[in-house]
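Removed from the display is one protein chain of the complex; every other protein chain stays in position.
Chain nomenclature is as follows: A, B and C, assigned in order of appearance, with residue numbering initiated at 1 for each chain independently.
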């Protein structure tokens, strides 16, 4: 290497090195549909504004559509020497249709061209991901509906806290996904602003019509400042923040599925299709899909941080650093989509061990709060009721039994307020049923939530259609 | 340490250590206003629902207001042994009003109590930050308005690209701040959902009215699932993502202010009030405020990543890890607020060196694009015009002059399309004026943008009032 | 706010605002010991080099020691108007001893002064943390030693894999901590280079002796380039990377303690001193210390990322952004130290439920690998043995029994290679004992590891002394 450096033959080598370092075609070819669509809209506008002739436009459109067809068919030869998707397509276009192709780039710079491609791509992916979230919500909802009578321990600190319905637990995730769906819409809206026509930095001297191209490309808004238009990547960061939160939710559910799959919990069993074996230990059935999703959360967080770091301290307007807005963004989108798909499959084939969940309550103190509430209703201040209950729990632990196993005498020794009705009041079924406050776990409230969720899903379906219509 | 460990006297020491490790009062005391306000609303609801007596409510309210007054006055003694703000206030309340105080915690857990405090706090801070962003926008707008005729080089890659108005450049930041203002509203909305009444995890057995407390506390929505209510921190992450993008914007402007303050650029001079000197070099005038802001960007990013990392893989519902939702969040909010305040001061006292900015165009090629556009208008395809211009630039560099210094003969030698009108067409004033596409830098479009910005500000003022009314 | 801005009375306010924004005394006062020690060494060198008089040095030393005493006693009044710890001390020194105090800053800038303070501080803390890691290693080792005969399931994917000794499991953490101890040493070494005398950027014109001050301050090396000396923060990043890995290890152990504390696993019980209760659920005993540590992992990661982000793209040499090297660094150090202390306490008081661990093997397939190995030893290729074992496991699951419960006939039906010795070969005791490869879990290898660990600890004790001698 060092020899090459001082040997005088370096220049030739390095230009190739620089070409590889600088080129983006290996990853931005993913934008070919957006690039062609954007170019056709731009050319149409140029023709409308008499900047190019109608004949030129016709040639450009035809040429671009033939290129689109070839790329779709995998028959296009991308060249690194042409740097990026824009130059690859434009060069080929000029080759196919002659001088008209060279006129396409009038009133446009790669700065606004790549920006409009990225905006269109972000919108398309936001809509697709919204659809996948929707599908997963449907799956979660179906799972909750199907198991709405199943009771399981509810946990805080991974310690049993109070009994809850399995549906209630699942609906917590349904609600997280609702917020994710909304964030997908916000990510869509953030990208829904058209930079085309901003030129390299300051607009153009040609009489373009930016509103026209924006409308052609289904954009809701137009950037009102050209310098902002070419250097804004807020929508990329927002999208990555949305994906990070989504992955955080999936990582939480992953953790639960992994814990529930352990021999010790045994609350669920993953289908063979979503578990894998070990090359050494024949008995293993590992929840790989959940583990991988949990692990990939770090990956999406990393893409968010990368983008934020890259943008930190960049002066206006476009800087080459911004080319780094693509690979991490694409990877985060692919990752989130794959995880959503896998979760849909994993949850729709999961087996719920109702007996194991219900059996958990033997020698369990999940009904301790109800014992305290019982005393509160009998007039004891809460803090005192809490204390009496603590003593009851300690007593039962010592006796190696559950609270329901204590005799009335034993209860009365702890507090004179106890009466025979205590047994009914702290049965697991009662514990669940009585937690009937809005949003609570009672079978009645669970049913309310399920109904509410069904309505949410209906509303989302309409919103989803709306997104897809505006890509 | 080791001796203590093996010496048998450890238990006593460690309980104190654990107390310090576990306690949050040193930082969550910041939430005292929210905690008291939330408790009064809760007590009022308990009385309405006959869970406590009207007399108890009156005592609770009076007691809490007296505590509020004492904390406001700095006369409250926070105790680490009481762990957190909730227990500190409740213990004092019971001390002041007796058993009624102990009844306040009926139908409530610290899990939903701390959640409602944090939601209220987030809303308040989102509104305050929106106000500071608004103020900064006003300052940026005034600066742009005042310097709307100033022309400066516009940059890409920190290389001079095309001449722009200083106002155009500033308005790019105005637009970024517009999006930040909107994100502040989104952060407000994300927090505007009431978890109170979710209990520890599963709701409560007491007949509470969650809609009532939510309304009392100005919340727009109520969590429909109690498990989600106590374990959701999405609004914290969203807030931190918003702040990270805001800081990213400020870091970009910081970078520009620092570069512009260099002797070499000399475009601006910071007021003495916002610059500092050196302990060793008497001539120095350093842009410390801008540097610190740029540096603090990393700090806010760090808080975002911390929160995301902390939440990764947590099973439902509340886990103690979530106590980490406070310090980084508070710090990021304080940091962003201070940076916004300092920027407002720094920008409102900045001196713009118009002559230095204008003088930059001597021996400059910022008008090269216009030369190319000139050729395009004369009928040359853009790519060819680009090539001719490249040659003209190379020729001028060799001659050590600007494009405007070339003779007509020299121009004609480069392309027969050049005529006498070239000189007017590539004057800096023309370069700016002709870039008259929507969002472009022409004086006319700059004026359009300034007018548009004035309308935006008016609309934001109304939105700001709305936010503050709903805290 | 806006009114103030345009009201003309702003200058006064903002200078105060800027003072607060810019000042670091609220957090860098933590460095007072280092600052005074560094100043005394610097003054001693100045006197030796005849830059100041011996009398001046005596006065400076006496003055600084009296200030040190006052700060130690909490009797020093830090002033924000004096910005930082350096100016606060110097101003007070001049007040106490007159003009000699003003001479102290000769041949020094705050750029190299703060750098030397931070280097000394980093060394001190690296040594302290190494000590705390050492203590925790001792605790882990004692716990392993005490439970060296306890057998528990070893997990991969949180699925039972193969039986292991509890000591083996604990020694995995011991080994992680060994690497952390080494990294503490590396962090110490990275900081062990003296920047004093670098001046603001380019050295000094005065005839200083940098080797002398470096030696006075126990530094092993001296920066050979002054520009590097004032702008290098590598040692801070390295320290934070070390702490991040340390916290990652603690987060892994935290996760295990939390899972093991669940009712379902029940492998351990935390002492009351390291667990906390619930304000609502009287039966709860929550592993708060482990949860908090796991949560605080995100916080330390955040500090690492903050520092890296802050340093990204900074031109040489000192920039004010670098003031951000302190708060996150201090916080990460405090956090890690507290977590180490709490872990030491928590692990030294933990109760191991041996019966629960051992009982796990009933109806368990942790010995499946041994079944496969048995067949391999009888001549079956591993992949085929794996397959036969898979069938055996599936058969036993169907029969709802463990492998040891199968009859010899049943075994033989699966493969003719099985013989009577299979029962001994797959007993849990055998499974552990036979895994006797180096580093394996057999009781013998566990004993080897324990012995090895004891030697490591001895070596570390010496290294620790060495670190402390070189602070």
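Note that in this section a residue touches a chain if its C-beta (ideal position, glycine included) is under 8 Å from a C-beta of that chain, and two chains touch if they have at least 3 such contacts.
What you are looking at is a predicted structure, and each value in this text was computed from that prediction instead of being measured.
Asker: Looking at the whole complex, which of A:61, A:218, A:276 or A:463 touches the chain that is not displayed?
Answerer: Selected residue, touching the omitted chain: A:276.
Asker: Identify the residue among B:22, B:261, B:323 or B:430 that touches the chain left out of the display.
Answerer: The one listed residue touching the chain not shown is B:261.
Asker: Sort through B:305, B:336 or B:422 and give me the one touching the missing partner chain.
Answerer: B:305
Asker: From the list A:109, A:213 or A:415, which touches the chain that is not on show?
Answerer: Residue touching the chain left out of view: A:109.
Asker: Any idea which of A:80, A:211, A:292 or A:447 touches the chain not displayed?
Answerer: The single option touching the absent chain is A:292.
Asker: Hey, which chain C residues sit against the chain that's not shown?
Answerer: Residues of chain C in contact with the hidden chain: 94, 99, 102-103, 105-107, 111, 154-158, 161-164, 168-169, 171-172, 174-176, 179, 183, 186, 190, 197-208, 210-211, 222-232, 234, 237-238, 241, 244-245, 248, 251-252, 254-256, 259, 294, 297-298, 301, 304-305, 308-309, 311-320, 369-370, 373, 376-377, 381-384, 432, 434-442, 445, 449, 452.
Asker: Against the chain that's been left off, what residues of chain A make contact? List them.
Answerer: Here the touching residues of chain A are 1-2, 5-6, 10-11, 13-15, 17-18, 20-22, 86-87, 105, 108-111, 131-132, 135, 138-139, 142, 199-200, 271, 273-274, 276, 278-281, 286-289, 291-292, 294-299, 301-312, 319-324, 327-328, 338, 341-342, 344-345, 348-349.
Asker: Suppose we count only contacts with the excluded chain; which residues of chain B make the list?
Answerer: These residues touch the chain not displayed: 153, 156-162, 258-259, 261-265, 277-288, 291, 305, 308-309, 312-313, 360, 364-366, 368-369, 371-372, 386-387, 389-390, 392-393.
Here is the rule we go by: only the chains that are shown with their structure count from here on.
Asker: Which interface, named by its two chains, has the most contact pairs?
Answerer: Maximum number of inter-chain contact pairs occurs for A-B.
Asker: Using the touch rule from the top of the page, what residues of chain A touch 2 or more other chains?
Answerer: 156-158, 161-162, 259, 305, 308-309, 312-313, 369 - these are the residues of chain A that touch more than one other chain.
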